[in-house]
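Take this structure first; my questions come after.
Yeah, one chain of the complex is gone here, protein chain that is, but the others are all in their spots.
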Amino acid sequence: MIVVLGAGHTKSDCEAVVRKIEDAGLRSQVVEGVERTIVGVVGDSHTKELLREGLEVMNGVESVVRILQPYKLVSREFHGGKDTTVWVRDVAIGGGRVVVMAGPCSVETRDQVLQTARAVKLAGAQLLRGGAFKPRTSPYSFQGLEEEALKILAEARDETGLPVVTEAMDNRQLDLVVKYADMIQLGARNMQNYTLLRDAGQTGHPVMLKRGPSATIEEMLLAAEYIMAEGNPNVVLCERGIRTFETYTRFTLDLNAVPVLKRLSHLPVIVDPSQGTGKWNLVTPMARAAVAAGADGLLVEVHPEPDKALSDGPQQLTPQNFAVLMQELDAIALAVGRRV
Amino acid sequence: MIVVLGAGHTKSDCEAVVRKIEDAGLRSQVVEGVERTIVGVVGDSHTKELLREGLEVMNGVESVVRILQPYKLVSREFHGGKDTTVWVRDVAIGGGRVVVMAGPCSVETRDQVLQTARAVKLAGAQLLRGGAFKPRTSPYSFQGLEEEALKILAEARDETGLPVVTEAMDNRQLDLVVKYADMIQLGARNMQNYTLLRDAGQTGHPVMLKRGPSATIEEMLLAAEYIMAEGNPNVVLCERGIRTFETYTRFTLDLNAVPVLKRLSHLPVIVDPSQGTGKWNLVTPMARAAVAAGADGLLVEVHPEPDKALSDGPQQLTPQNFAVLMQELDAIALAVGRRV
Amino acid sequence: MIVVLGAGHTKSDCEAVVRKIEDAGLRSQVVEGVERTIVGVVGDSHTKELLREGLEVMNGVESVVRILQPYKLVSREFHGGKDTTVWVRDVAIGGGRVVVMAGPCSVETRDQVLQTARAVKLAGAQLLRGGAFKPRTSPYSFQGLEEEALKILAEARDETGLPVVTEAMDNRQLDLVVKYADMIQLGARNMQNYTLLRDAGQTGHPVMLKRGPSATIEEMLLAAEYIMAEGNPNVVLCERGIRTFETYTRFTLDLNAVPVLKRLSHLPVIVDPSQGTGKWNLVTPMARAAVAAGADGLLVEVHPEPDKALSDGPQQLTPQNFAVLMQELDAIALAVGRRV
Partner (left out) sequence: MIVVLGAGHTKSDCEAVVRKIEDAGLRSQVVEGVERTIVGVVGDSHTKELLREGLEVMNGVESVVRILQPYKLVSREFHGGKDTTVWVRDVAIGGGRVVVMAGPCSVETRDQVLQTARAVKLAGAQLLRGGAFKPRTSPYSFQGLEEEALKILAEARDETGLPVVTEAMDNRQLDLVVKYADMIQLGARNMQNYTLLRDAGQTGHPVMLKRGPSATIEEMLLAAEYIMAEGNPNVVLCERGIRTFETYTRFTLDLNAVPVLKRLSHLPVIVDPSQGTGKWNLVTPMARAAVAAGADGLLVEVHPEPDKALSDGPQQLTPQNFAVLMQELDAIALAVGRRV
């Protein structure tokens, strides 16, 4: 951490800063520049963090610059540079294979889910996704079938063998999701719902954490840190589109996040081109691009009849289009030394 | 609602759209243009909303344009054009007076809170604010004193008579906040936490809803609609800064939201220049500007010793600076025909 | 400037960094932390800037942090903390009075301009604005009357005594604007048109520089630095709305920019609520708020018949509404110790 003293600071301003740093048990080192003075702060990072804002308001101080990343458990550096593999039942996320999770945006009927599950399994998907609790912008939109949906998903898993991933939005839903499903999805709007992150951490269940639509990479890693800090190492990061000025697509899928997250963290990274673009005809090119950028997996929405879907029809693939996508992905995965 | 059929659509595409609309019990009217055909959809807005995405994926359809605002209870139009006043104990928010809520970002000690409460009361504040549960980006930052903080706030209210507003982040915290405090704050990161919005709606307690840092005005009004749809009309809207590319300030306080929200909704609108700028020396000019723009109130962070604050020190005013602010506000309020 | 060496850097990485710094004639000072090493760089800021990116790509280097602001001539610090007043003929911008510039978005006819000029003069405006060259998103929109418009504006000045401000978009237009008008407007889309900034600097004419819709404050100040670096000190900064996610307004007028620019720079700061909001009924509340935030002036679009305007009708005030606005501004200006 570095404290910058601005033009016009006095010698006693600088001494007060040094005293505050040393009173907290940290070491300081002063570098006098032509127009500014900087004070390097050395020592325990937790102590530095607690001191930071207090230094920022002292007389003569222009800014306080953080040098270290504020996260630990999720960082690649802390993990010895190695990749983590997260297991969801017998499926490994983060290994050599590109894992595809597929299924409908919302669970609507038993038939819809079973039919979709069989189709995506046949095409090569390894997990089944489907929404039981739906976060909707309007209170008047379809909000999900709740526990009934979870039962249907569990039945589809029992028939096809595909582990199930589904979203929970609060502690009460979390209990139900852990009971029926194999992986908890924490949605984009809840990426900074800290009590939910902690609760999910305490379950020990695998968690797929979606990036908030205007979150930075650092904020996403800090959200994952909340889960890991509760002792749960089974976290998969999911890029699902950020909000930008573009209105043609629903969000802007940010594929830069894939190589950046892989550099900064050891956790597996998957990509959701369905939510990320909001348009089914962009799903295939962006899914191909995601694998080429190094993604460990994909989350793809598939619905037997998208025009009758109760939510997000425009972004769901038909089972036929999904099968074509899976073949195209295979060629790309081979080109980057992986397999689907 | 309007369905736009693009270049190259066939007559039977158009007929299928009309059939789908009429099968749902709505009326349609076709307008044939030079290059496009548009189909106006008339009837119950709820039915239209459910049909919207299904129409969007039909053959030949280029887009579906929503004409009506998707919210109702919060809209000025629905409320006969009149303003709503929300009462928090004996304080009216949304009437002729500009209401100032003040107090520390976080409750740290009994002394700190009592001292601040007395000072802000003396300077003219009408509500006491203070955080018991703190949403922090990092799991390693100070997270609040929880129930102990709520007890301290209640004691300060009992001594000064200032009603208390404080944040709840989930249903368990909500029970405690309702027990001890007079107004629930729903924070920016929870603006789209739909189960929390519903739970807060069911309490019937006054709610201050903060705008999410990248939420649009429409999304904010839909969040308020969630609360009101549970039968709770006591909602105050709070602008607290949006995320932009600017890095000099922590957020960009969006004062345009004040006149826009007042036009679209009947609910009171207050402004938080402390969170909104993140710098104490910008609080006063932006507070003045907020009142000039028509705000019904302000939320201002005050701490007896900002350099020792456990959270957000750089944006908190000293009691002395707060007293000066209150005097300056008075002059502005008079200039727009109100009083502080 | 500070060079941060990351985890895993070697002693010789650090030595190479120090050598590169000293070879450039700068001094260095090494601070060894627990996990990182930082190297403070002391000396001439221009040399540091040229060295910066070269240091960033060296082995072991994690980042290079700039401590000094990259601008000089525009900075308040460099100017001894005093405000600058820019004179446009006999009108002082940046003194005690709030200066209002008013007139139509585009010059359309002689009558329209003369009628507007008389009306805004009567209501208290001090400069006349009107567009001769119009930057339009579509090549098929009205592009301005060019030199003919400049002649009309000059005639209106000669009759009313109001100095004229109008936009130039390239060097050829600049020659014409300098010939006929009293102040050059550099528009938001040209804020980073560096050859134009230089050309405008060389004229010595007063310049009003509008902030780009997604420019940061620092980028805006660097653009002003381009003009001043050519020897032209007559620069007025204009906040005119930034692009955000909000779609209800055309842009988001950023009033935070007013106190921030006044802190960082000595140049006068004005605000354009017409462009900034795109809606005439938001112009008055935002103009009031701008003055309350400390703006030195306003730019307001006025058109005798907004529904017949060839550009931006929805954001132009009628002369009647403009007169009301001027009265309301007076009350606010008095409340902050100024006059309109």
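Worth a mention:
We call the chains A, B and C, going by the order they appear; numbering starts again at 1 in every chain.
Everything below uses one rule, namely that contacts are C-beta pairs under 8 Å (C-beta built on N, C-alpha and C of every residue); 3 or more make two chains touch, one makes a residue touch a chain.
Remember, it's a predicted structure, so these values are computed and weren't measured experimentally.
Only one of the listed residues, C:Thr37, C:Ser75, C:Thr160 or C:Gln173, touches the absent chain: C:Gln173. Residue-wise, the contact with the chain that is not shown comes from C:Pro314, picked out of C:Gly6, C:Gly95, C:Gly124 or C:Pro314. Among the residues A:Pro233, A:Gly294 or A:Pro319, only A:Gly294 touches the chain that is left out of the figure.
The chain not displayed touches chain C at residues 46, 49-50, 53-58, 70-71, 135-142, 169-173, 189-190, 192-196, 198, 213-214, 219, 222, 225-226, 229, 243, 280, 306-314. Chain A residues in contact with the hidden partner, per the touch definition given at the top, are 214-218, 242, 244-249, 252-256, 258-260, 263-264, 276-277, 281-282, 285-286, 288-294, 328, 331-332, 334-336. In the full complex, chain B touches the hidden chain at residues 2, 4, 7-8, 29, 31-36, 38, 40, 42-45, 65, 67-68, 77, 243, 245, 247.
Following the convention adopted for this analysis, only the chains that are shown with their structure count from here on.
Chain centres here are Cα means. That of chain A falls 38 Å from that of chain C. Rounded to a whole number, the gap between the C-alpha centres of chain A and chain B is 26 angstrom. Multi-chain contact residues, meaning those touching two or more other chains, occur in chain A at positions 243.
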